[in-house]
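Inspection log for the structure reproduced underneath, given as structure tokens.
A single protein chain has been omitted; all remaining protein chains appear in their positions.
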Amino acid sequence: MSVSYSILWPVVFFPLLGALFAYLVGLKHKQLAGWIATGASGAALFYVAGLTLLLPHGRAFEQRLFEWLAVGDLQAALTLRFDALGAVMSLVVAGVGTLIHLYAIGYMAGDPAAGRFFAYLNLFLAAMLLLVSAANLPVLFIGWEGVALCSYLLIGFWFKKEEFAGAANKAFIVNRIGDACFLLGIFLLYLNFGTLDFSELRLLIERHPELSALYGWVGICLFIGASGKSAQIPLFVWLPDAMAAPTPVSALIHAATMVTAGVYMMVRLNYLYALAPLAMLVVLVVAVLTAFLAATIALAQDDIKKVLAYSTISQLGFMFMAAAAGAYWVAVFHIITHAFFKACLFLSAGSVMHCGGHEQNMRKMGGLWRKMPLTAMSFAVAGLSLAGMAPLAGYYSKHACFLALQSGAFETWGRLAELALLLAWLTAFVTALYIARAFSLIFLGPAQGNLTAHEPPWKMNGAVLTLAVLSVFSGYFLALPHALQHYLRPLFSGPYFNFDPGGVLEALFVHSWPGLLGVLVGLSLYLKAPWLIERIKERFPFTARLFRGKYYVDEIYALLIVRPLERLSVGLWRFVDQGLIDGTVNGGARLVDALALVVSRVQSGQVRHYALFVFSAAVLLAAFYMVF
Amino acid sequence: MNFIILVLEVLLAFGLALGLASFCTWVERKGSALIQNRIGANRAGAFAETNVLLLKPFYFGWRLLGRLGVINTLLCDGLKALFKEDFVPQGASSFLHALAPFLAVVPVFMAFAVLPLAPEFNLFGYHIRPQAASFYDGGVLFLLAMGALSVYGVLLAGWVGNNKFSLLGALRAAAQMFSYELPMGVALGTVILVYGTTDLYQMVESQSGLWGIMKSPMMFVAGLIFFVSGMAQTKRVPFDLPESEAEIVAGYLTEYSGMKFLLFWLAEFAEIALVSLVMVLVFFGGWHPFPFVSLPSGSWQAALAGHFILLSKVVFFCVLQITIRWTLPRFRYDQLMNLSWKGLLEVGFVNLISAAAWKLAA
Amino acid sequence: MIPLGHYLILSGLMFVVGVVGVIVRRNSIVVLMCIELMLNAADLALVALSQAAGNLHGQVAAFFVIIVAAAGAAVGLAIIIAFFRTVRSVETSDAGELKG
Partner (left out) sequence: MTALFWLLAFIVLSSGVAVVSLRSPLNSALALALNLLAVAGLFAMLQAHFLALAQVIVYAGAIVVLVLIALLLLSSKIEQHKRREDYLAVAAIVLGSLFLVVLFPLLQGALPQISANNVQVTAGTVAEIGRLLFTDYVFLFQLAGLLILTALCGAVMLARSRPGQGG
């Protein structure tokens, strides 16, 4: 199954080295740091591409770096494995990552801490590559935590603003909650199977299909962890706040790579989920709800990055949906296309902000089409892709999701799946609606305020345009029957979802109706009939407020969890910490102090006296050993 | 009998040191005169006359030596120094004052013990190697050790001088000797690496074909570094900062006169001879007359010839050093330090590494 | 032929002389010298024992002792000079600033 070579370490090593050098060089030469980081990331990309070309179909490279944890029976070696899934994911991570690095050189030009920024970026890339090339759960968990750490560092990159630092803390803490459950899942697995290696787990789990209940619990635990990382209900609250990060970071972490970690984990452990219908049901429900709710919230946001953030959450719901329907490779497919078009959207939004005086409120933009045509075009293309317009990339992956729901889920869950499909279609429609809204507010319509915008430098545009091209064509080629679905086939056992993309015309006129409809409705509403929107708002004030207020999830959490915890903490601090612990500690200190007053007479401050003491001790010791 | 041979060898080494030092003294006097377009010492003994017929031929030689200044430099100078007042500065220990010149001379003379002077030969059934400490194989390291020890005399001299000029001179001298011992050590390290031995005799033996300096470019560089730092060790112009008369009177020598001063002088010239000898032994073929023309070992005739061939080369290097001393002006102190720490040492290290690479490649 | 014991006793005596020096002398430079004396005593014992054991490991150990002594002397003297700069003295009895 796997071939052992010592060729995998550079995958992680390149960006790590890049991080080191970017930081050190960045202390003096800001611009150079960016190029170093981009070079490191590009080197990783080329290396991964080379590995992918070398990889025989259905096999894996494996490298055991060193023994990491050896506690009792637990043998967790730092082992890397590079199989088809790892190849696809690393290619996406390194590829999109490299483009974003390139973009960031332009975006971060002039920032005093650019070196630190690029070091974090590279570190993040290293963690993500470690995550996707891990051969066992502990190593995956290192990458998992490394990604969380880097996201914390990057979200709080401008930590001088308290709000941003708070966002970083929030992301970190919310992720910890998920990670606790994730660890629980890992423990459960280890307890029952005694190994955490993916391929060994696969063998063991497939040999024991009767342990379905256990798999269900493990699957749910792991999914809660994944919902922290991949921003699903109930742990999605950190992602919108995480938009405090510089926009390239948003693109890298919150669109293309980090949030896909949860989906990746689920795909990686597909053999477990395949035997756990309970967990699958939970995933399906959560995913569909998340997708729909996030899409509706996105409809009512004014901040351009918030819209994209909620859109990401919603799209992650689609990925989980596909996975829950048993079409794991479709989830991967959607990861890829989503990485392209969402990164493109983020980066063009970043261009708008960067070149438009750091304005994030869409209502203050408008009419930027003329000033930055390339950016507008990229945004439009990526937006259409997101909306699921054939024959763009997003259409294929999303259409595959629908088909997978139809074919896979119906058999298992019947009516529930119907409801899910309905909601999914509705979500697709809302998706098209909000992206049309965003586009018309930013680029079309009359100019609000007095934004002076211009085209960004070539480094930024180059990355954006590349991503735009990718988000146009990647879908069609990946959807071909012998492309992705054939490539990933050996990873999965059991029934396999086969996807036939069909003809382009059919796609355009028959299957992409939710997107088409949404875009048309959105454009006409926001451009031609803004009054209608106002009317709708007046008619449904509660719903409008709910959308705008993001369903008040943050507030509910604050009321239910944060406040009581705070009060408990204050109580603990007052009585336990200050009273009990400090009292003990201070009492001990006072005791030692009193004793020391006596003993310190010995400490005369004369080295010679000390020497005398030492030598006396030596003589005593010598005497002791000579006598006994 | 072995003991007698040993004594003879020691005496030979000792005589060589003394003789070469004396020779250098003479070259210093007359050579400097030549360079400065003077006549130089030519009086003492030049007009000696006798009426005794038998002594007349000797007097001819005597007068010739007088004309050449030999009598002046070797005899008269020594006598004059001997009869000068031996002055010990106030507040200084007279024991240390006397000890210092000896500490300066002894290590230099001891260093001569490990120098082989000619190929081995057999005479009257005895196998003889013209090298006082012929049993010893750590020759080059011994040279370094003796070089390290020669700092003491200077430091002590500066200390007992009991004034700031002496002290400054001593500190300068110590710093300088330290600084130049490092590149010298590195150069000798290169030499050890190339020859694969620390034994000076074997080094000379392996130069029967190519001379040391031709063995590789690194050896050439090492020779250059050794020569420069060796000259710096002798503390003479252009490296005579420790006793530069324009700045600190005469440095650590300020309070010395008479025979003690002469001992320092002797040490200095013996050091010149020593540097020349090591230079010839290690880099310039030792007793082999020409590259690819080697002197066979075994016969006493060859050994005798070896002595003279070696000596003629050594004389060349002695004269070269003295010529340099009378040609170049003095360095500034920072230049002196920079030359060692920022020039020779780095070049030496690079050279050592390249020599290692060369050896690996060969 | 000199028995091993002679070397060891000589080394022990030298060591004790060094210890007494460290305790008795106040001049920190002399203290440093006495420490060198002790290290040398240890070296002597190492070399003698190495010879007795018939291998060279003791000599290598002694070599390392010499290296460490050199490093120690360099840093020690630097400390003494830095100390002298602040206190204008090299007496160990003047270094009692931190006593309890």
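For reference, chains read A, B and C in written order, and residue numbers begin at 1 within each chain.
Here is the rule we go by: a residue touches a chain if its C-beta (ideal position, glycine included) is under 8 Å from a C-beta of that chain, and two chains touch if they have at least 3 such contacts.
Note that this is a predicted model, so its numbers are computed, not measured.
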Query: For the chain that does not appear here, which of the shown chains does it touch in the whole complex?
result: A, B, C
Statement: Sole touch to the unshown chain from B:Ser179, B:Thr198 or B:Gln321: residue B:Thr198
- prompt: Mind pulling the chain C residues that touch the left-out chain?
  reply: 1-14, 16-21, 23-27, 29-30, 32-34, 36-37, 40, 43-44, 47-48, 50-52, 54-57, 59-60, 62-64, 66-75, 77-82, 84-86, 88-91, 93
Query: For chain B, which residues touch the unseen chain?
result: 96, 136-138, 141-142, 144-145, 147-149, 151-152, 155-156, 158-159, 167, 170-171, 174-175, 178, 181, 198
Statement: Listed in rising order, the chain A residues that touch the chain left out are 608-609, 612, 615-616, 618-619, 622-623, 626
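The definition used in the following text is that only the chains that are shown with their structure count from here on.
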- request: Treating touching as the only link between chains, describe the layout with one word: line, ring, star, complete or other.
  value: other
- prompt: Which one of the chains is farthest from chain B, going by Cα centres?
  reply: A
- request: With chain centres taken as the means of their Cα atoms, state the distance from chain A to chain B in Å.
  value: 76
Query: So what's the Cα centroid distance for chain B and chain C, whole Å?
result: 35
Query: Between chain A and chain C, what is the gap in Å from one C-alpha centre to the other?
result: 61
Query: Got the chain A residues that touch at least 2 other chains?
result: none
Message: Residue numbers of chain C touching chain A in their complex, please.
response: 19, 22-26, 31, 92-93, 95-100
- request: Give every residue of chain A touching chain C within the complex, in rising order.
  value: 596, 600, 603-608, 611-612, 615
